[in-house]
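I have a structure here, written as structure tokens, and I will follow up with some questions on it.
Omission of a single protein chain aside, the complex is shown with its protein chains in their original locations.
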Amino acid sequence: MVRVGVAGATGYVGIELLRLLRGHPAARVAAVTAESNQGKPLSEVFPHTTGLYSSEGLAGGLVAGPTEAEWLADRCDVVFMALPHGAAMKLAPALLAAGKKVVDLGADFRLRSAAVYTRWYKVEHTAVDALAGAVYGLPELYGEGVAAASLVANPGCYPTSCALAAAPLLSSGLVETRGIIFDSKSGVSGAGRSPGLGVHFGEVNENLKAYSVAGEHRHTPEIEQTLSDLAGEDILVSFTPHLVPMTRGILTTAYFTLRRPATTAEVIALFTEHYHGKPFVRVRTAGLPQTKEVLGSNYCDLAPRVDERTGRVLVVSVIDNLVKGAAGQAVQNMNLMLGLDERTGLDLAPVYP
Amino acid sequence: MVRVGVAGATGYVGIELLRLLRGHPAARVAAVTAESNQGKPLSEVFPHTTGLYSSEGLAGGLVAGPTEAEWLADRCDVVFMALPHGAAMKLAPALLAAGKKVVDLGADFRLRSAAVYTRWYKVEHTAVDALAGAVYGLPELYGEGVAAASLVANPGCYPTSCALAAAPLLSSGLVETRGIIFDSKSGVSGAGRSPGLGVHFGEVNENLKAYSVAGEHRHTPEIEQTLSDLAGEDILVSFTPHLVPMTRGILTTAYFTLRRPATTAEVIALFTEHYHGKPFVRVRTAGLPQTKEVLGSNYCDLAPRVDERTGRVLVVSVIDNLVKGAAGQAVQNMNLMLGLDERTGLDLAPVYP
Amino acid sequence: MVRVGVAGATGYVGIELLRLLRGHPAARVAAVTAESNQGKPLSEVFPHTTGLYSSEGLAGGLVAGPTEAEWLADRCDVVFMALPHGAAMKLAPALLAAGKKVVDLGADFRLRSAAVYTRWYKVEHTAVDALAGAVYGLPELYGEGVAAASLVANPGCYPTSCALAAAPLLSSGLVETRGIIFDSKSGVSGAGRSPGLGVHFGEVNENLKAYSVAGEHRHTPEIEQTLSDLAGEDILVSFTPHLVPMTRGILTTAYFTLRRPATTAEVIALFTEHYHGKPFVRVRTAGLPQTKEVLGSNYCDLAPRVDERTGRVLVVSVIDNLVKGAAGQAVQNMNLMLGLDERTGLDLAPVYP
Partner (left out) sequence: MVRVGVAGATGYVGIELLRLLRGHPAARVAAVTAESNQGKPLSEVFPHTTGLYSSEGLAGGLVAGPTEAEWLADRCDVVFMALPHGAAMKLAPALLAAGKKVVDLGADFRLRSAAVYTRWYKVEHTAVDALAGAVYGLPELYGEGVAAASLVANPGCYPTSCALAAAPLLSSGLVETRGIIFDSKSGVSGAGRSPGLGVHFGEVNENLKAYSVAGEHRHTPEIEQTLSDLAGEDILVSFTPHLVPMTRGILTTAYFTLRRPATTAEVIALFTEHYHGKPFVRVRTAGLPQTKEVLGSNYCDLAPRVDERTGRVLVVSVIDNLVKGAAGQAVQNMNLMLGLDERTGLDLAPVYP
């Protein structure tokens, strides 16, 4: 059994990692850390885990340790980091030096350019060597690189939903590289578990808002990096995130301009071909996908539609932001890094309704 | 006091009309009709109205009568029709012939061309004379026509949010007329009160979906008609509606391509100038509007933002779909038709939170 | 026009007071205060108020001033205090000394005994003279006292829903005074606008919990004080609050044991008689009340039902916690203190759906 550590286990992404790892046949959770809850049993922070992790062989269940490289390296073969940006780049080099596999679920290793990172995140990058060896962990696009990597940067939730919607269109050259729009809508868990007025139920419930529009959101350069890879040229996109009164789920409506006329059937065939053999992408031929149809699972469901009146192709893309948009994709990446089938431990039916 | 009738009073739009008319100083509800609830006291269908309409001088409160022109004409000076499409065009000619003012909140008189109407709604138009005299009731754009009209076609909820977002940009020529996208998100009350799997709580809650995408939604030609008026040329748009797990509210994110560089400040100034003297449009200079900020009120809040990276201008537009998107706008139209200040009875503060 | 001040205007209760006062024909908001938002225009804290209060004659709308007695006394005839407990008892004596009418929406003057107050709220009462003159502002039960008072303690939201459910039963002697249970369920706005994990959308949405059970909630002694008044003897109750994933609304299910057999019809008649002439209590004869049926209004809807199998009478009681449970009842109290009809400014139809 591979011994796994989760640094930052008491946020929404951390606790979802623990849920998924519990059912993993080849891994067991050997250590968890938490800054503010250090020393507390997990079941005290999250009563819903009562009794769940006693089988890990840890008396009294999991107890949060310190977020320190040495402490983790002593206990784990693989470390997931679900930390605020800036924290992972402090931890990763020592873990890598100790020969550990590392999956970072934060932003520190997603952007290849340290300069671009600094521009968007307002901090210097202090682990440029590690950054140079990091692989962007979107397995459907970079799976081979992931399999060979020691450090994988798990994509952001929005970028996952956007890139999977765009890949078949850009890599085939069917659409213009200019004028691409991603209108994305997310549930609240994407904002994390820290309290704030922006996640107050009274402010979110029965409400809908856009935020960080017009190129202000930090996921913009990450989306553009992947799309530029796909197209083989620099691409700028319009990305508009919205906050929806639900807990889980991202739906992205992506707009592209066709270079030549095409039918919906042709584009569906293109997507089906492109994602052949990719178990977590379901190209939907009838009907449009809804976020509830992937809730709790690692699926990304996609439905492309051609609008012949305007010469556009539109793609609806849905994921569970905490699974395919975070913890599930991280486990998928770990599987590839360990030479396992990428589906291992991820055979989750959506929870419906 | 003007005697007002509401045909189709027991749907969500009808009951919202009654809420608003109750506070109107120059009008009183003299008659209501309801197909399926005929003969029932309103307070039986809607217990929340218990005691509210006894002041109308009708013993026992309002009782639903038949949806017939003669019955309404005998009792009312103005008739609001909140009926399924196809029903209003049967009723309107006789009401107009009897000298009544009519505001139709359905689709029958929104599209100037009977042929276009038939193409989208799959029924023949049987009141082409009335249609010829109908005025599209978006007061901020067609206010003078409304003031002179006997028959006003109250706009759809989505088209209201889209047209108000587009008007300053198109009438000024600042943006391209091609490639306009309206990505709209609506609460569930826009689908009406009839039960169905699509509005089942178990299917809507904690879920988000797109529907009628790629030019399939019936509000598309209505939006295009208004935008073509504004631009002075035929315009095709991409319009994508979504269903959000909330009861009230529409947020439209509108995307336009700038013809020449402009700043956000310039565009805000353009909007402010354009809507000067329009009491129900609030151009928001700081922050982005949220649906909750207009809930229960007749406001449309607008925030334009320039994305200099992509040469786009984006407008966030919010309304309460049952007020500015339906009943409130209908009362605003009635006010203009009667020569009253358009704000009469509509001075409603948003209900927050 | 009576000049009204709102101390603590930027919480949920404060902003609801402003919404209601805006439609009041005999009062105008002359001053608002806010601790953390002092110096800010109201429209900056609450963008939904943009343009709403310019008619108050204050350039740029309302600006939050300091929560100081002298500042308020200079500007107002009546002061509403929507402050954390402990703050109102510091402010009230000076306002009363200056001849002002005061309505406190917090807990400082609700419990007649300073000792009981200290036991539950863990602070000394520093305004025992003011406390001695305070009247408990549940107008349906203490209306005459309110009319004569200078200082009114506006009841808590839960106690309002409980006391109105119990009053006809206890004052008639129909039920036992022992064994009374109030199982209450509240929307989240009752917890106020301050952020915290307990009001985080991710924790509240799709969730239901009980809290402060088994006599731990501070509203328990307040409920018992009123019920003891009604029964003429000391009463202890079981009060269990729950948090429901909705923004507004309280539903209390109250359980009583009949002293002698009675039918539902008899009990409904008793309630109808008891609340004759009380415009804000609607005794529902058919169907059971729902919170949505009073949302945004000052109504308390009540439905008693006899369970002949168990010899119990059960009462379902619903209010909007921010209106009849706070701001609306405060305006009702002000009306009585000023000799106005208690309905003035409160003729609000519920917002449905």
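Observations
Chains: A, B and C, in written order; residue numbering restarts at 1 for each.
Convention: contacts are C-beta pairs under 8 Å (C-beta built on N, C-alpha and C of every residue); 3 or more make two chains touch, one makes a residue touch a chain.
Just so we're clear, the structure is a prediction, and the values are computed from it rather than from any experiment.
The hidden chain, counted over the whole complex, makes contact with A, B, C.
Here one chain is not drawn; of C:Lys185, C:His219, C:Arg282 or C:Lys324, the residue touching it is C:Lys185. Across C:Leu138, C:Leu295 or C:Leu340, the residue that sits in touch with the chain not pictured is C:Leu295. One of C:Thr10, C:Ser43, C:Thr160 or C:Thr240 touches the chain omitted from the figure, and that residue is C:Thr240.
Seen across the whole complex, the unshown chain contacts chain A at 12, 15, 18-19, 22-23, 44, 46-52, 189, 193, 205-206, 247-248, 282, 284, 286-287, 289-290, 292-294, 296, 301, 347, 349-353. If you put the missing chain back, the residues of chain C touching it would be 179, 181, 183, 185, 187, 202-203, 205-211, 213-215, 236-238, 240, 242, 244-249, 251, 253, 255, 257, 264, 288-292, 295, 305-310, 312, 314, 316, 318, 353. Residues of chain B that touch the chain left out of view are 12, 188-189, 193, 195-197, 199-202, 204-206, 245-247.
One rule holds in what follows: only the chains that are shown with their structure count from here on.
When chain centres are taken as C-alpha averages, the shortest distance to the whole-protein C-alpha average belongs to B.
The rotation that brings the Cα trace of chain A onto that of chain B spans 180°, given to the nearest 5.
Taking each chain's centre as the average of its CA atoms, chain B and chain C sit 36 Å apart. Taking the mean of the C-alpha atoms as each chain's centre, chain A and chain B sit 39 Å apart. If you average the Cα atoms of chain A and of chain C, the two centres end up 45 Å apart. Residue positions of chain B touching 2 or more other chains: 205-206, 247-248, 289-290, 292, 353.
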